[in-house]
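Note that one protein chain is taken out, while the other chains of the complex remain in position.
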Amino acid sequence: MSSEIGKTIKVSIFGESHSNAIGAVIEGIPAGQEIDLKKIEDFLERRAPGRNDISTSRKEPDKPVVLSGIYEGLTTGTPISVIIENKDTRSKDYEKIRRYPRPSHADQSAYAKYGDAHDIRGGGHFSGRLTAPLCIAGAICLQILEKKGIRVDAHISSIGNIDDDSFDPLDPSADMLKNREFPVINEEKGQEMKTEILNTKGRGDSVGGIVECCITGLPAGVGDPMFDGIENSISQAVFGIPAVKGIEFGSGFEGSRMYGSQNNDEFYYEGDVVKTKTNNSGGILGGISSGMPVLFKVGFKPTPSIAIQQDTVDLIEKKNTKVKIEGRHDPCIVPRAVPCVEAAAAIVILDKIYDGQRG
Amino acid sequence: MSSEIGKTIKVSIFGESHSNAIGAVIEGIPAGQEIDLKKIEDFLERRAPGRNDISTSRKEPDKPVVLSGIYEGLTTGTPISVIIENKDTRSKDYEKIRRYPRPSHADQSAYAKYGDAHDIRGGGHFSGRLTAPLCIAGAICLQILEKKGIRVDAHISSIGNIDDDSFDPLDPSADMLKNREFPVINEEKGQEMKTEILNTKGRGDSVGGIVECCITGLPAGVGDPMFDGIENSISQAVFGIPAVKGIEFGSGFEGSRMYGSQNNDEFYYEGDVVKTKTNNSGGILGGISSGMPVLFKVGFKPTPSIAIQQDTVDLIEKKNTKVKIEGRHDPCIVPRAVPCVEAAAAIVILDKIYDGQRG
Amino acid sequence: MSSEIGKTIKVSIFGESHSNAIGAVIEGIPAGQEIDLKKIEDFLERRAPGRNDISTSRKEPDKPVVLSGIYEGLTTGTPISVIIENKDTRSKDYEKIRRYPRPSHADQSAYAKYGDAHDIRGGGHFSGRLTAPLCIAGAICLQILEKKGIRVDAHISSIGNIDDDSFDPLDPSADMLKNREFPVINEEKGQEMKTEILNTKGRGDSVGGIVECCITGLPAGVGDPMFDGIENSISQAVFGIPAVKGIEFGSGFEGSRMYGSQNNDEFYYEGDVVKTKTNNSGGILGGISSGMPVLFKVGFKPTPSIAIQQDTVDLIEKKNTKVKIEGRHDPCIVPRAVPCVEAAAAIVILDKIYDGQRG
Partner (left out) sequence: MSSEIGKTIKVSIFGESHSNAIGAVIEGIPAGQEIDLKKIEDFLERRAPGRNDISTSRKEPDKPVVLSGIYEGLTTGTPISVIIENKDTRSKDYEKIRRYPRPSHADQSAYAKYGDAHDIRGGGHFSGRLTAPLCIAGAICLQILEKKGIRVDAHISSIGNIDDDSFDPLDPSADMLKNREFPVINEEKGQEMKTEILNTKGRGDSVGGIVECCITGLPAGVGDPMFDGIENSISQAVFGIPAVKGIEFGSGFEGSRMYGSQNNDEFYYEGDVVKTKTNNSGGILGGISSGMPVLFKVGFKPTPSIAIQQDTVDLIEKKNTKVKIEGRHDPCIVPRAVPCVEAAAAIVILDKIYDGQRG
């Protein structure tokens, strides 16, 4: 029932789109870790809307305010809490959303669960806005991982049917991505994607896409068998990002169509490090890191908010009707979701690293 | 760090392939639930090897023994524990596996984590054998769900490149599956799959596949936003089955290539029940059931155990070498994985239903 | 590692004495529960300092601000978060506390755990101030319990060697307590206690005491055997209040000196309700409520902050030295701890009630 994730560290996310604030409590980070607030803000900026003409023009300042747990640039060892005030919450007839649920939004399922008390304004706790505290928690974990030589990088793998290049599964290079306002490996493909998004927007429609993420520098031996493996936990975290409908590691679903002789990753020594010649396992065997880069892809559905009129129901009069969603909406959520995927992965990896530290 | 899953119910799985026994502790099931042991055995039989010429001929009797928590056919309300003795554990030179890790098995990653103390015999805790206690726990949950009018059914969606028909996402019918020793919807396709598996086996190779699962009868309003949604938790559970590398709900990765106008599920009233005209959401919106059938697909990699010689390393002499895996192995794990997917899903759904019962 | 408690509901407490804010996240409260903010404020007022001449004169306004989860007076079903800003945080040489740990405070043990990064100001996360968010969470739970006919009431059982009357274990009446600014049953004894506290204060000393708490209206059958019993969980919660060093249920340690024939609670029918003739069990048998009033006592040590000079160490120069604690301090924390005990118990009881609601 909780909006909480993690075992040795716990990230608890609270807030609703139009409540006074949204935020996160992060427990279990040891004392004395240097945290640069500017880096958190920069990371948040990567998911901010209004950065270009392909995302919603809504202006969210999204200034994180540390309430506790970080003092003079260092973690204190006790719970970290960070909030973002909700300022841009102009009044609007949200009761319409309650009455006429938007197709493929959570309005109807949330109504079934919470009834009339659900804070429907802006989607409430289901809003994509809740990924901001996820990114704050992720940005904190990323700074700690960085000191351990571990990086988490993601890019837009596809928008609609336009595919970016893939990471090299044996030696992914992501240096080019961080400076790119539109994070793709192949900038030509990136240009095509942007055109596709703008065209889609022009039609009042939306489009889905895929994010590919890699984790490098993670040593072998991190993770667990059964239910606390890297795959289990990254999946659990990543499905916390709205609109995610699929995840695959390594060769994933493509590997399901292959033979063992094609898909198996043979071992060899490079110096005294065990490596694999291919990385169809996505760096994870039996839930535990193999020492190869961890690789996974996350599928996002098209934003359900479209300007095109759709069929829906009137929950009060209990009859069929039509709905036309108004207002500014991202025609494609994928570019802004890239740091969210990184954040989710970073939280999980740090949690697993800490969990392995016992002796 | 734990081999445990669930919140209101908890399933903790223990055992190693060649330890004295494997088993599960299931906590949180209320008192007085009727549990038919014969049904548990029948369910286990569906994952048993040696049922036909396409699975390993190894004979595991897999007789579940209830240690506690069920008395005179009823749950007592206190922890249920069930074990299966490991009988077929003839001695063998398992140190070879420790020294020469098998490609795409967990031998190397487990060694990195556990060192020499890892019980490598038969794969230890990483063995597919550990899905037997998962199925026991699942079979218990399924009996309780059944009384609530909820069914969980899965079939082989593909073997290699041969695809079965799909469930009707609006009205999946699974009655034909339970009596089929090889659970496919389209028996002609099933015949092709079996031929493919036998051919693969003949080459000393293995092949992957996909399982499709549906949950019917689940009312709207079950599940949670953020990290405890149905998708999050089913993923966490399903990646506990060895060889799973991907999962997708509803239109999944295909939906990521679509427009919102194509992928959105429009609402309408059927009598006084809200339904959707399509089910690309796979019955889940915002982590919560919509009342439509829950649908997901799980991708399995080809069994890593193949008879073909492969490159590996000698962890003692720290040099490259070759390995040829001997013994009986399933050329395709997918048919036996079908009840495991159902079991994982059943545990999650019952957990979520109980969690929603507060007022 | 976490400042979190509960299973079906979770209360996570964050903040440091001098951080920007302190607060709590409360998850698992179902949607639609009426929450009166005024009642939360009134409850908080009962633990506020400066209400009379026996508590510290420091003025904390302690205005709770709801950030999420309550909308238009109703819980939304998603995480409730409430904070209190820390306003009265004037700068002071807190490095002295870090260097010269105060006897029987957590300064030294916290230093051993967190090192220099510990936010020592005002005691950081160890401050008694953190019981304010505990009281907020408790006040929310109490309002829900009240609608179920369940009350939680505590009084000062003793200050030093002055004892109040006890609750009648068979039929505790607490109506008189809530309106009393100094919550005792016997007001004459209360007057003696106040005198004792003032005398102690005059000497620059402090004094301990005991709080007795009763829970009435709780039906039989709530709680669990083993580690999730009412006793286990109330203890876990109550030791979260600074200065608690002991807890006992029913006849407690006195019962340990008795014979079974004296201590056993014999059953009888009152109408069709099973009751016991005595209540030495404190309403709990096997961790589960018996239907009789739940009764327990909590022992608080004297406030470690005293004005009398004490021996301590200089952690920098690593030598013995003296310390004299300055500033305003409660000579006795017990009166302000009364609502904290009620809050801790209320959270636990609501958690257990929800946990029992499955079928």
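Every chain is named by a letter (A, B and C) in the order it is written, and numbering of its residues begins at 1.
The working rule: a residue touches a chain if its C-beta (ideal position, glycine included) is under 8 Å from a C-beta of that chain, and two chains touch if they have at least 3 such contacts.
Please read all numbers here as calculations on a predicted model, not as lab measurements.
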Touch with the missing chain holds, among B:Val65, B:Val273 or B:Ile316, for B:Val65
Absent chain, residues of chain B that touch it | 1-4, 8, 10, 12-16, 19-23, 25, 27-28, 31-32, 65-69, 71, 74-81, 83, 113-119, 124-125
Considering the whole complex rather than only what is displayed, give the residues of chain C touching the chain that is not shown.
-> 1-5, 7, 13, 101, 103-110, 112-113, 125-126, 130, 158, 160-161, 200, 205-210, 219-229, 231-233, 235-237, 239-240, 242, 244-253, 255-269, 272, 274, 276-277, 280-282, 284-291, 297, 299-306, 308, 310-313, 315, 318-320, 355-356
Could I get the residues of chain A that touch the absent chain, sorted low to high?
-> 7-8, 28, 30, 78, 225, 354-355, 357-359
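One rule holds for everything that comes next: only the chains that are shown with their structure count from here on.
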With chains as vertices and touches as edges, which is it: line, ring, star, complete or other?
-> complete
Just curious, how far off is chain B from chain A if you go by their C-alpha centres, in Å?
-> 26
Could you please state the distance in Å, as a whole number, between where the Cα atoms of chain A are centred and where those of chain C are centred?
-> 39
Distance from the mean Cα position of chain C to that of chain B, given in whole angstrom = 46
Do you know which chain B residues sit against two or more other chains?
-> 7, 225, 355
